[in-house]
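One protein chain omitted, others in place.
As written, the chains take the letters A and B, and residue 1 is the first residue of each chain.
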Amino acid sequence: MRAPDQAPSSGLSDIAADVLARLRRLHPRVHCLTNAVAQTFTANVLLAVGATPSMTLSAVEVEHFVRGSGALLINLGTLDDERRRSMTLAADAACDADIAWVLDPVKVDRSGFRADFARTMLTKMPRALRLNAGEFEALASAPAGRDAIRLFAETQSLTVAMTAGTDIVSDGRDIVEIGNGDPLMTRVTAMGCAESAVLAACLAVEKNPLNAAAAALLLFNIAGEIAAERARGPGSFAVEILDALYNLDAAALRQRAKVSQ
Amino acid sequence: MRAPDQAPSSGLSDIAADVLARLRRLHPRVHCLTNAVAQTFTANVLLAVGATPSMTLSAVEVEHFVRGSGALLINLGTLDDERRRSMTLAADAACDADIAWVLDPVKVDRSGFRADFARTMLTKMPRALRLNAGEFEALASAPAGRDAIRLFAETQSLTVAMTAGTDIVSDGRDIVEIGNGDPLMTRVTAMGCAESAVLAACLAVEKNPLNAAAAALLLFNIAGEIAAERARGPGSFAVEILDALYNLDAAALRQRAKVSQ
Partner (left out) sequence: MRAPDQAPSSGLSDIAADVLARLRRLHPRVHCLTNAVAQTFTANVLLAVGATPSMTLSAVEVEHFVRGSGALLINLGTLDDERRRSMTLAADAACDADIAWVLDPVKVDRSGFRADFARTMLTKMPRALRLNAGEFEALASAPAGRDAIRLFAETQSLTVAMTAGTDIVSDGRDIVEIGNGDPLMTRVTAMGCAESAVLAACLAVEKNPLNAAAAALLLFNIAGEIAAERARGPGSFAVEILDALYNLDAAALRQRAKVSQ
């Protein structure tokens, strides 16, 4: 894996600033079927970037909510019965109405049942997949490197956003690497889950999925860096990242971006 | 809509201070059937004002918990199967035992199924209804103004508390307007949901529903103003409003209240 370029990349940071401006102007609706642990923080992250979250997992109304949204997130973190049933209904509705949706296959590396469920969800045409290295390896049966990620994205016809010390994003053709972020992000629950929700929000206002995914990861990780500079531990970090997302501006994105393409 | 009187209204602020003192002395039990996104923040808001929350949504024990409580909140935010079943059991138990309950018909303007369910719940005699303008218009089929709110409260035999830039509260006869609050309250999830829970808590210690509802909105929105002065964004705002509720005193209520009657 190449070390990301330390010099500012004005290309992606400008795109990210533009996507953020659209989120704040358009307040896109993002429906989230996410795990019970992540719901509140995810809603607050979406509100902090300007999006409008909804989270009902009722099987009787989930399709209606999905059809009225700009994007959908499906996160497999807690797979209880009704949530699982609703995920299938929601993905089918999004697929049918051509609404962009993001799959976050949480902990597929810890459960065969969950990996099988994730594979079924992959057949329902998610626009993007946000996951960590262990989850990628479980789903792709390949080591989590640049080439395997590009190939998986190509084969599955989606954009993969793998988050790690250096994030790798690929739409099956191009690859973007992002070196921003902070280790404290791994000591607060639901950080990856919320990042996937930001990706969904970005897809609601940006048609190009590679740009949307790379912008989402850049926004979120730069906010994480700003938060880490102000935090005294994981409690204050979770507060500060919401404030940082809310106050994020183009200048901070341009100064801090560590992107290589 | 008349602009609220900017001068302090000692009437309602004194009532609110008195209600708050009772919450802190009596620690009333408030059972909440609220949405999955709002549960934690709602419990913390109730604890911050002195109340004692319980939140089980198990159909086998919800009636028992309701009968042991001073008030009940039913919030339609996430209408999964068991929660929906328990809402019916809980409202019936409250109605039967003459326990005051509050309906918060979240997002009824986005789903016909949900609006129908809310109308069924209205037949179970809630003491108060807390909602925003879009939700009021979906339920009342009328524009959200003073007259329509008073009329709806009269027809339904309950107190309506509609929150907006200026809140309007009516018991079907009198109308109170409250101009406190801060725009940051719309950038944190579950603020309205938690406000409804405070309304339920106030009903547990104050028989007059107009006073209870107006006191709840005044307490909550003044705490929101104090929090906004200290916050740097929505993350710190959510922390500060809990601290502000916990430390709220009669002097702050009297100085800040923007009430017109």
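Heads up, the rule we're going with is that a residue touches a chain if its C-beta (ideal position, glycine included) is under 8 Å from a C-beta of that chain, and two chains touch if they have at least 3 such contacts.
From a predicted model like this one, the values you see are computed outputs, not experimental measurements.
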Absent-chain contact - pick from B:Ala59, B:Leu122, B:Leu151 or B:Ala250: B:Ala59
Contact set of chain A toward the excluded chain (per top definition): 35-38, 40-41, 77-81, 84, 107, 110-114, 187-190, 231-236, 238-239
Where the missing chain touches chain B, by residue: 36, 39-40, 43-44, 47-48, 53-61, 64-65, 68, 82, 238-247
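To be clear about the criterion, only the chains that are shown with their structure count from here on.
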Interchain centroid distance [CA atoms averaged], chain A/chain B, Å: 34
